[in-house]
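Got a structure here, written out as structure tokens. Questions coming.
Only one protein chain is missing from this complex, and each of the others stays in its spot.
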Amino acid sequence: MSGELILFLVLALVAIATALGMLLNRNSVYSALFLVMNFIAVAVFYLLLGAPFIAMAQITVYAGAIMVLFLFVIMLLGAERLPDAKVLPRQKLFAYGLAAVLAAETIYLLVTRARPEGIVLPPDEAANATGTLVALGKTLFTSYLLPFEVTSILLLVAMIGVIVLVHREKGVQK
Amino acid sequence: MHLSETVNSGFFFLAPWLVFAPVIGLLINIIFGGWFMKRSWGERAVGVVASLASGASFVVSVLLAWSLAAGHGEAVIVPFLEWIHIGSLELDWAFRVDSLSTTMMLVVSGVGTLIHIYAIGYMHEDVRFKGDPGRFRRFFVFLNLFIAMMMILVSGDSYLMLFVGWEGVGLCSFLLIGFWYDMDTLGRPSWANSNAAKKAFVTNRVGDFGFLIAAFIMFWAFGSFQFDEVFEAAHSVAPGVIVAITLFMLVGVAGKSAQIPLYVWLPDAMAGPTPVSALIHAATMVTAGVYLITRSAELYTLVPQAQYIVAMTGAITALFAATIAVGQYDIKKVLAYSTISQLGFMVAAVGMGAFVAGMFHLVTHAFFKALLFLSAGSVILGLERGHHHAEHGHHEEHGKGKTKSPKGEKEGKRKEEHHEVFDPGDMRNMGGLRKTMPVTFWLYMIGTLALAGIVPFAGFWSKDEILLDASRHYPAVYILLSIAAFFTAFYMGRQIWMVFFGEPRHEAAAHAEESKPIITAPLMVLAALSLLGGALNLPFEGFHQLGHWLEYTLHEVEALPLDLQVAGISTLLALAAIFLSWLIYGRNPLKTGQPDPLKKPLGFIFTGMENKWFVDEGYFAVIINPFKKLSQFLADVIDWRFWHDWFHDTVIAGTYNWVSNIGLNLYADQKGIDAFANWLGAATQSISATMRKVQNGFVRSYALSVLLGVVLIVGYLILK
Partner (left out) sequence: MVPVEYYIILSAILFSIGVAGVVFRRNPLVIFMSIELMLNAANLAIVAFSSVLNSFSGQIFVFFVIAVAAAEVAVGLALIVEIFKTKHTIDVDQLNSMKG
């Protein structure tokens, strides 16, 4: 068993554990913090997979911006805990069952049918150096220029939309 | 026939107007009659239109006869209308103008016109006596319809057209017998008249059935109805066919011309107004049978056996009806049986092959019997007037205050005031009318003498000719007819003595009034014809005009000279009968309430005569009651109980009910279809109830559903 595999397993364990923590924790602030940890673990996987740019983006955008936003909203609304409710008593049971079935199915499909071949090699120095980033940037701004610009417009629209949604004009009562 | 050239000469083109003149008359009266009747001159206008229509028919008949005489008397066929053309079958409406048909036309339209004129006066009083003046118009419409139908009958060129007219006059007879369908002769509510009409119609149907069968056999044997074609073909078929045709035809004749055994309707037909009795049931329609046999002379002469049967039928009828006439009290009933008897003479004559004599008697009989009937009508009217007068007088005596009541109310009450039933037609209520109704008396005398066969009245000549023929060839017929002639003179004498001589036996007779000229004038014409009608065919050398005239149509006419022996015997018999009647009825006039003087000496024989030999009762016992019982049985037991109650209600309806209730309703419908529908509804309800829970508004449930879908899809992918 190579060191990388050990690293993978440990990280996978961390990722699954934090995901379950997010899932099971009744306090949504804790859930958010568990999710941050999960994101960081996934970011490490990205590094292992030789995608440093995505790893950085993951940390800055997800773990940084998005989760800060989440925490901000949670605290803003005071919605850390929701009062108990007795509706849909078997919902959780169904959810676990179906999720487990879905996971089992997916894994079964992957292992028996898709059988993706290939070994993830440890990223070499060069790959993690600027070379990859340059190539990525070139590709992004040449082949994928249009989707990139559309995404930027999408972000602009989302920004404007959020402002329109949340902004309340003075003197206007809803 | 191919005589179209002669059609163009003369007045033959007028032939259709024989029928259309009266049709136009009746249409005018139908369409404008209601408007007329609202006017004061309405009745006269209706009567004049109808009389003119009938008169126009007479004028056409005269012109046709003149044209025929000018054209050497050969038969002329005037094609008028294509009627039925199916394949080779061609049935057309063509008018046959020959000496026989013109003779009938002249009689029908001539006597018919006179009776129309008479009816203007008669019906004027009759409708008032019966209390429904509105029917005046209807009467003349029917009368014109009758003339039209009779013209179709006598002028048709085929048995089919003859049959059309035959049925048409039967219909008119029915309509006119039942003219006062909702009251009896005295105006009291009753169904007697409509029953009489029904009887006439049904009896005639029996006869018509015979005629129809004859026509069917004819068509089967000859393939044609046209007279000339039938006569031509008749020579080449087996005699049996001709016998069948002629004898079935005799059944038709017996129905229409009131011969044994179908004569029973004619006495009852006197329920119709008197002009109807005179026109239809004495002068014209009932002679249609005689005309039919004469027209079929060529068929009858081929089969002597059938001829003999016809002759015997006529002779027996003549005697039989004459005996009944002796025992009747109703003035019109006597004449009715007399008519049957005289028709028997005619049928006997044509049966013997003496067609000219039969036609001759037909013509003279039309004159004097119409005269007698119309005179009898005049007598009845006179008695009605007298009765009214007498009753009115009573009121004047009893209390003047009461009589002040308005006329309409009195009219309405009048029927109720008939406490004692007064029958103006009953000879026992008459007597002494010679003084109160002199004109009618003399007219009646002429008719009586003509009927009794006294020289030189028309009846003598025609009857004598029949007797002469019979004496030559058919002694049995001769004897029967001679006895019948004796009875004829006797009952007519009886009638004269009872009606016009002696003392009035009823107030009404004492107060009787003479009729108006419009009634007596046509009677005078008829009286003149009855007096002089014999001149048509005097049995002397160089005369025999009618014989020569008919010779164009009827071949082998035997013109017999006067046989003084036969004539003498018949005259002596007639005079003896009249003398005998004087002995019984004239010498000691009947008193009020006295029974008939013949009742005692003759005993049960007279009872038989009085009751028409119980023929009606016999028919009831033998035919009608069993028939009714059979109908009752069929209707009640077979139809109602078996067919309706049992078969229909129990079997069909029961099975149906069972099938529908148990099989279809319970099982198929309730347990099948309904259950399915209900189940469908319930299933939908329960499914929706279940599904409603899914549609619970919880986002998480929906998400769960999506997840379930994903799981299932992936599972499907796995299992694929």
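The first chain written gets the first letter, and so on, giving A and B; residue counts start at 1 in each chain.
As a working rule, a residue touches a chain if its C-beta (ideal position, glycine included) is under 8 Å from a C-beta of that chain, and two chains touch if they have at least 3 such contacts.
From a predicted model like this one, the values you see are computed outputs, not experimental measurements.
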Visible chains in contact with the missing one: A, B
Hidden partner chain, residues of subunit A it touches: 2, 4-5, 8, 12, 15-16, 19-20, 22-23, 28, 31-32, 35, 38-39, 42, 45-46, 48-51, 53-54, 57-58, 61-62, 65-66, 69-70, 73-74, 76-77, 79, 82-83, 85, 87-88, 91-92, 94-96, 98-100, 102-103, 106-107, 110-111, 115-122, 135-136, 139-140, 144, 147-148, 151, 154-155, 157-159, 161-162, 165-166, 174
Residues of subunit B (touch criterion as defined above) contacting the omitted chain: 695-700, 703-704, 707
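Assume only the chains that are shown with their structure count from here on.
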Distance from the mean Cα position of subunit B to that of subunit A, given in whole angstrom: 119
Interfacial residue positions of subunit B with respect to subunit A in the complex: 698, 700-701, 704, 707-708, 710-711, 714-715, 717-718
Interface residues, subunit A side, partner subunit B - complex: 87-88, 91, 94-95, 98-99, 101-102, 105-106, 108-109
